[in-house]
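Here the complex is missing one protein chain, while the rest keep their positions.
Chain naming follows the written order as A, B and C, and within any one chain the residues start at number 1.
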Amino acid sequence: MAAPDGQAPDKTPEQIAQDVTDTLLAEDAASRMLGIELLEVRPGYARLAMTVRADMLNGFKMMHGGLTFTLADSAFAFACNSHNKMTVAQSCDVDFTNAAKEGDVLTAECREAFLRGRSGVYDVSVTNQDGVVIALFRGKSRTLGQPIVPSLPQADV
Amino acid sequence: MAAPDGQAPDKTPEQIAQDVTDTLLAEDAASRMLGIELLEVRPGYARLAMTVRADMLNGFKMMHGGLTFTLADSAFAFACNSHNKMTVAQSCDVDFTNAAKEGDVLTAECREAFLRGRSGVYDVSVTNQDGVVIALFRGKSRTLGQPIVPSLPQADV
Amino acid sequence: MAAPDGQAPDKTPEQIAQDVTDTLLAEDAASRMLGIELLEVRPGYARLAMTVRADMLNGFKMMHGGLTFTLADSAFAFACNSHNKMTVAQSCDVDFTNAAKEGDVLTAECREAFLRGRSGVYDVSVTNQDGVVIALFRGKSRTLGQPIVPSLPQADV
Partner (left out) sequence: MAAPDGQAPDKTPEQIAQDVTDTLLAEDAASRMLGIELLEVRPGYARLAMTVRADMLNGFKMMHGGLTFTLADSAFAFACNSHNKMTVAQSCDVDFTNAAKEGDVLTAECREAFLRGRSGVYDVSVTNQDGVVIALFRGKSRTLGQPIVPSLPQADV
C-alpha cells in the first residue's frame, strides 16, 4: 500500500474497496437501469443482488441469459477494480445451469481466483432466493493501472 | 422436413426461420427494452442491431460488457431456434476486443458453426458502425425439441 | 444408491469412486504415456500428479500448454466419472497463469462445482511444487448414463 503524499494514509483496503465501488456505481447507468444493488464489497470480492423484472424476460418468458450475465459481469467489475487500479474485462465464460423467472431475486457473488501483475481470474456464482445456482461465470481481467479514485492509494497486489 | 397433418407443407426453411423469430421477438421483453432490432434471420443465422444508449454505460462511461453480451446472446438465440426446435444456451464465451461508446450502432451477426443432434456451437461477432470488432462470442446450445410454433414443421438438422 | 440384485450392497461412494477410477486408469494409455499418477479420488473429486519431462516442452522450451491441459482434463475425467456413470467432456476452458518448466512436479486438483441431471461443471487448478498456479481449468460434462463398472451401484446425484 503506497499512500501518495498528503493523502489519507490510513484508509484500510476494505475502505478503499468501498470508496472505489461507490465511485463506480455512481456512474454506472447500466447497473442502475437493471436495479442492481450492492450488498458487499471487499478487496477482490463483491456481492450484488437484482430482481428479475417482466422487462428482463426472453422469448420463452424466462430470464434473458444476457441479463443474468450482466449481473455477474457487474460483480466481476467491482471485485477486480476494488484495488483502485482501473481494470477491464478481457474475456468471460458463463454456464447457464438453471433458468430464472420473473420475481426471482438473484445474488451474484464474485471471488478473486488469481491475480498476478496485470492479469486476473475471477469466479462468480449467481444463485436465486432458494440457493439454486442459476449461472457460473468466470471473468478474466486486465489491469490498465491508473487509479479510479486518484486521491486514494492503490493496493499492492 | 416433416409437415404435421393438415399444416402448410410448403413453407421454406427461410420462412419458418422468419416466423419462429417473429414469434420469439413478440414475447422478448428484454430485447425490446434494449432496443434490439432484427435485421435478418435465416436457418442457423441471425443479424441484429442495437444503439448504445446513455443508460447502457458502465462506471467507466463505456458500454457495459454485459449488454454487449446480451445483444450477442439474442442473435445466438434467434439463430439456434431458427429450425423451430426449442433450444437453450448451455454456455457462452466472450472476448471483449474494443470498447463501445454512447451512440455507437452495434451489429451482431451469428452463424452456426456446428450442429449435431441436440448440441450446437454458434459464433457471433459484434461490430460497430465503422466495422471495428467490439466482441467475439461463442455460444453452445442444447435443443430441447418441442416446436416453438407448433403449426409449423421442424427442420431436419 | 441402488444396488443391483446380488451385488455387493455395502460399498461406500468412496470405494466406488476408487474402483471406477482404477478401472479407467488401467485402460488409460494416454495418462500412462504422460506419467500421470493418481494421488486421491473421492466422489466428485480427483487429484493427480505429473512431472514435466524434456519431451513435454514446446518451441520456447517451456511446458506445452496442451499437456498441462491434458493433466487437468484427466483429473476432470476421473472426478466426473467417480459416480460410476459414464460421463464425457463437452467443453473446457483453461487459463494459463504461469509457465511450467522441465522437472516441475504439477498437481491437478479437481472439484465438482455443479451437477444436476446429466450436466456438470468441474473446476481444476494445476499448481507446481511451490504452490504456484500454472493453470485454472473449468470442464463441462455430460453424463451418458451407463455404468463404468457394471457390477457396482451408481451414485444417486
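The rule we apply is simple: contacts are C-beta pairs under 8 Å (C-beta built on N, C-alpha and C of every residue); 3 or more make two chains touch, one makes a residue touch a chain.
Predicted model, so just to flag it, every value in this text is computed and none were measured.
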By the document's definition of touch, the residue of C:Ala49, C:Met86, C:Val105 or C:Ala155 touching the omitted chain is C:Met86
Name every residue on chain B in touch with the hidden partner chain.
-> 93, 95, 97-98, 113-114, 116, 119, 121, 123, 133, 136, 138, 140
For chain A, the residues touching the chain missing from this view | 90-91, 93, 119, 140
Name every residue on chain C in touch with the hidden partner chain.
-> 23-33, 54-61, 64-67, 69-74, 77, 81, 86, 88-96, 99
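What we mean here is this: only the chains that are shown with their structure count from here on.
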So that we know how the chains sit together, what is the shape of their touch graph: line, ring, star, complete or other?
-> complete
If CA atoms of chain B are superposed on chain C, the rotation in degrees (nearest 5) amounts to 180
Please compute the C-alpha centroid of chain A, do the same for chain B, then give the distance between them in whole Å.
-> 26
Centroid distance [mean C-alpha coordinates] between chain C and chain A, Å = 31
Could you check chain B for residues that touch two or more other chains and list them?
-> 90-91, 93
